[in-house]
Structure formats: structure tokens, C-alpha cells
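Okay, handing you the structure first.
Removed: one protein chain of the complex. Kept in place: all other protein chains.
What follows is subunit A.
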Amino acid sequence: MSAANPEVQTIQSSLRALPGDDVRQVMWRFADRYDLQMLVQSARSVARGPVARLVAEGARHTHEWTEEKNALLKAYDDAGITSVFLEPEYGGFIEGPKNLALALAAFELAWVDGGAATGAMAGHLGLSPIHEKGTEEQKAEYMRRFAPPGPGEDREIERSAFALTEPIPYVGVDTGVLGGKVSVKEWKDGEEPILHVEKRGRFITNMAFANFVSAAVDSGDERIKGSCMIILEETDPGVYDRGTPTKKLVHQLSATSDPVFSLDVPADRIIGGYTVEDGTIVPNYSHGEIIDAVFRRTRVTVGLMSAAKLLSAVEPVIRYQRGRYRGGVGDQEGTPRHELGLQQKEDALHRLVDIWATGEASASLGFAAARLFDDLDPLDHRRDEIFAKYDIPKGRQAIRALAEWQDAAVEYLRLEARPEGERDADRFAELADNELIQYLVRDSLANVLCPAVKLWNTGHGANMMREAVSLMGGYGITEDCPGFLPQKWMDAQLEATYEGPEAVQRRQLSVTMRDPIFLARFEGWIREMRRIAGLRPGSGACTLASAMDLWLWTLRHLLEAKDAAGSPLYKGHRQGVTFPMADALCWLLASRCQIMDLIELDEKGRDHPTVAEGLSEYVEFFTDLAHVQAANAAGEAARICSSLVFGYNRHPSWVEDRERAYLGRELEVLESVAPGLCSCAVDAFDDEGDAPLKRGPCVRFDGYEPFTLRRGKLDGCLTGSRLAKDRAALAVTRVTIPEALDYPL
């Protein structure tokens, strides 16, 4: 770094400007999508205009949904944010899957305020159950009502909410424990049954103005089977009480309250429809099936909101650091103190580099997941049809039937990972044409990436936002902190909680990450990282490959291993084992996505004239950031793996292992017979037979050589990572930033 280590100054490192839209478009793979590029600009103008002004004016100080906050809805409508989710036939403007589009819109809004992003996305969340599993009639009806009025249409837009969470002790972390009930109120022959819904919600977003609600309820009547989601409208007979505003400390630009519903609705409001079997209404989809389909997409968006906060912190922190001493006594232009301010200090720079690297990794992970869902959606929406084609039964029997296709899916992934000339082309083509296999390989990855994004981006993101706040000194805990950093820090905690808190994500990962199809892909990624390491030394790919290898060995070990008491280690209830492994995996996935985005920029950036000019320095800087992050990820994974591999073995004690120990004088004799032999003795007692101070009975590593070899290799693979951090820090001192933030303070 400039001040602390002059040697590093000799290493070329520069970054002339912060990465702009053109760079991001390439990295996040929407350089050829002008619909998405326009959406980004549109969402940005709302975020940095009306949203930022509201925050600056103190609108976050109230829990109530005020007129000023309500005006944001029209801004979302006008900017096309409301209609992002809609198909063109219902007033939308984006063809095809929209996961990346929603992710980009949420990212832009959260760059300024997470609550605004949540409020804008909550309408989509309310509509998602209908979008994912609704009947065609339901889609046509509610999508049309949700769409902003077109030219010549005389109607008000209708808004939606999603009501799942209930007052404690009902549905929250455990989405299966529903207190809301649905029963048959009236069922005349030949007519649509009328159902009665009793539902109390908690922490329901958009309830201040929602015209209709997708609510999760369980059967409270033997004539209705299981649970379902059902559409409630404000005009239905009964009680549609929006409830009192939730006194939340964060996300005050979203309307959250605890509503109460006691309504009579026709049965055709059951989302996805129903059949009647032996006089019983059988919903086509349980509430669990619907929320699985919904949350696996919307959770990615939440993760990207936290990523946006981290990246949005970079510019304000740099500006604060550089200007820290300007205007003070003795300040003189041209001096390092004036020009660099706090950036003269290595610690301030290194911490900022870590924040930036985390932001890049979390954005890369999040957008990779969003793109994956865009890829999966066409197959996922035809899942029932595909399953029927391959004779996959419904219900729990499907699990066994799908397992029979597992080997073929694994085979496909292994062929895919091989160079084109080295694989059986016919077999590969055959497997590639099989829709069920294509569904399975995407689904297995989605089942990992979705909880990983939600868990790591929000959880670790919140920790790193605290770090960003700390870099702003006392400013960081004031309302007028540039970039609204303290508000973003607090908001991040809610993002870590809603739509399934961290424990839910860890629980899901602990199951999905051991799926053989995912693990086959993971093995391929390790080889891929090794290849990249050869082509791009210093990118962190080597470090990451070693860390991934260590994690995989550890997982396989834990799946078979037992603790000192003989109990299996990798079990559902043993969250001390499964959850840390899930955490470690998230670090690795994020780092891998970051490296892949770096490669994309390097390979595709040269085709874009506006990127090409500064491409080499962007690639150089992002390479260093990727290396920094890979080292951080490797360190975290290694710590977790070591503690799990060894931590459940009983520690040896002097009493039990005394027979294995030597007396000091015995060692002297041995040494005289065979010099060097003493070094093999692990435990020794003094002449009085007392244990030496500060030296316990030593652990033996017999049988753990595969692990210790990997761990040792990984430690060595950290070579150069700190130099990368120094270079990145130096670049941070040189990058040009705008004169001022482009949104108010």
C-alpha cells in the first residue's frame, strides 16, 4: 500500500473510474438485453429521485403509511417497475422469464433504500402464487387488475399482498404450522362452494393498500383436504382489516401491518384450482407447494438487495476517507493528507477492499442465481407435463422415481465438464435432449443457489455493512451519513430475516447440498477452477479450488463419520455440523461466481467499445478483488472444515493415554540408540512422572492424512492473496469518483 509498503507501489495498479453500467452489463450478462438496461435506468431514476428524497426528508421516521410514501406507488407504476412482473399480454414489457429483471430492479432500488425495494417487490410477491400455480382464469383476472391502466382504460390499478406469516406460535420459521383456516360455509348442488376464511397475518407487506391478498390457510373442515393458498379481496363479505402498522425499526418505506381476515369467498379463489373427490374439496396445490415455487425465486431478489447496499457503500466511503481532513487547520492542497485523507492508512483501505470484494461476490452469486431461474423457468412451468412424459408419479412416490434418473443426470454433468472432443458426443446429445434430465440438473443447482444467496448475501452482507458503517466514523451512526449507510445496515438485518430467516436457509442447504447431482456439478467446478488457475494465475481460482476440494472431502467424511460417542455426525438435527457446512459452501459459491464474472468481463468486454478502453484495468482490479475474496472464502471454509473434522473427536487426556506416553529419561535412552527417534514421541513426562506445563496430551492425526494434506495445500494456496489486497487498496486510492453522490443526503 502506498504509505505502508513502498515496495508494492512498484506493482502497476490503477482504476481510473468506478465501474459503470457498461461494465456491469457485461459482467452480469445483460449487455444484449436493452429491455433490462432500460429497466435499470428507470428503476434508478425512481431510487435516486423520489425514494432518496423521501429518505433524506425523514420519511423513515414513521411507521404509518403516509401520503408521501404512498406517492411512491405511482412512481413505481410510471417507471414500469409495477409491470416488470407481467407478461406482455397483461401489460408487461419483458418477454419470457423475469427473474433477472426483478433482481435488477430490486438491486437498483435497494442501492438507495431496501424498504422501497421491498415495497415495490411485495406486489410481485403477492401476485407470484397466481403467476406460478394459478389457473389460467386466475392469471388473466388478477394480472390484468394488477397492471397499470393502458391508454383509454378507466380503472384504478389494484395492488396485492402475500399473507403467510401469522402471530406466534403459528407460521413463521416453520411454514407448515398454519393457524389460518378455511372451511365450507355453503355448498349448494351444482354451484360453486362458498368458503369461509379466518386468517390473521403478521408482518404482511403492502397491507396498507393491497386490494387483494394471496393467503395461506389450512383446512378447518373435513370437507376440504389439506392446505392451500386462496385469494382474498377487500370487497369480499366479512372483515378485511388491514391491521395496525408494524413498529419495525427498518424498511419504513414499505407498508407492513398485522391484518385480520374473516371473509367468505367462492372456492374458485383457491390458487391453482381444486377437484372434488368423494364430496371433499381437494386443492390442486398445497400452500407448501406454492410457497416453495414462489420463495425459491423471490429469495434471490432479497439477497441482491443486500449486495446493492455493499456496492453502494464504496463511493461514499471513498469520498469520506479522502475528505476527512480537508478544511482543517494546516490543510494544504496537494499534500497527501489533503488528497488521500484516511486513505493514507492501510487498515482503512484494506477494510474497504473487503467490503467491495464481498459486494462483488454477493452480486455475482445473486445474479447467477437469477439467471439460473430464468433458465429453469420454462422447464419448471412444464414440470407436471415433463414428469407425466417420463412416468414420474405425483406425491412422495416421485422422489423414488426421480432417484432412478439421478445417475443419468450425473453422467450428463460429467460429460458436460469434459472437453468437447473427449466425450461421447452421441450419449451427450441424447442426455441433453432429455427434458427430465435437463430439469433435474437445473433444479438441483437452484435448490442450492437460492438458499445460498439468501443466507450469505443477507447474513454476511449485514456484517459487512456494519464494517462499512464503521469506516464512516461518527458520521456512520447519524441520519445524515452519506449514502444512508446506517439505515442500510439495519435494513440488511430484516433482509436476513424475512422470506425465511437464516436457519431456514441453512436447513434447506444442509439437505440440497448433498444431492449427488449437485455434488457431481461441484466436482466439475473444482476441475474448472484448476483450469482457470492455470490460465489466470492470481485470480484466486487456485485458492478456491483447494478450498472446494477440502469442503467436498469434509462433507463426504462427515456423511460417514461418528462422534466420540458413536453418534452419526451428519444428521438433520445435528445443526452444529450441517449448518456450518452450509455456511462454508455459500462462501465458496459466491467466490466462484465472482471469478466467473471476472472471466466474462475479460472475454466479452473487448467486444464493447465503451468497456474496451478501460478493460485491462478493470480486469486487473477485479482479479485482485476476486483473489482477496477467494482467500477470505478459503479461510472461512478451512476453519469450519477443520473444526468439524476434528472437533467431534474426544480430546486425549493424560489419564487415559498414559500408557502411550514416555518418560523423559526413556526418550534420552531411545535417542542415544537411534538419534532423531525422540521426535516421533508425542507425549512425554518428566522424571517425576508429572505432565509438563503448557503441554497437553497431543492429538494424533492417523487416518486424517487426506484432510491434512488438503488443508496444508490450501494454506499454501493463499500465496499472493495479501499482495492482491495491497494492489486493490492502492487502486482504491487512485480511482476517480464523482464530485458528489447522485442522490440527496
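Just so it is clear, contacts are C-beta pairs under 8 Å (C-beta built on N, C-alpha and C of every residue); 3 or more make two chains touch, one makes a residue touch a chain; residues count from 1.
Methods note: contacts and distances are computed from a predicted model.
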Options "PolC-type DNA polymerase III", "Electron transfer flavoprotein subunit beta", "Cysteine-rich domain-containing protein" or "(2Fe-2S)-binding protein": UniProt name of the undisplayed chain: "Electron transfer flavoprotein subunit beta"
Listed residues A:20, A:378 or A:689, member touching the removed chain: A:20
Absent-chain contact - pick from A:35, A:68, A:346 or A:467: A:35
On subunit A, residues whose C-beta touches the chain left out of the figure: 16-17, 20-22, 34-35, 37-42, 45-46, 75, 78-80, 83, 93, 608-610, 613-614, 736-740, 742
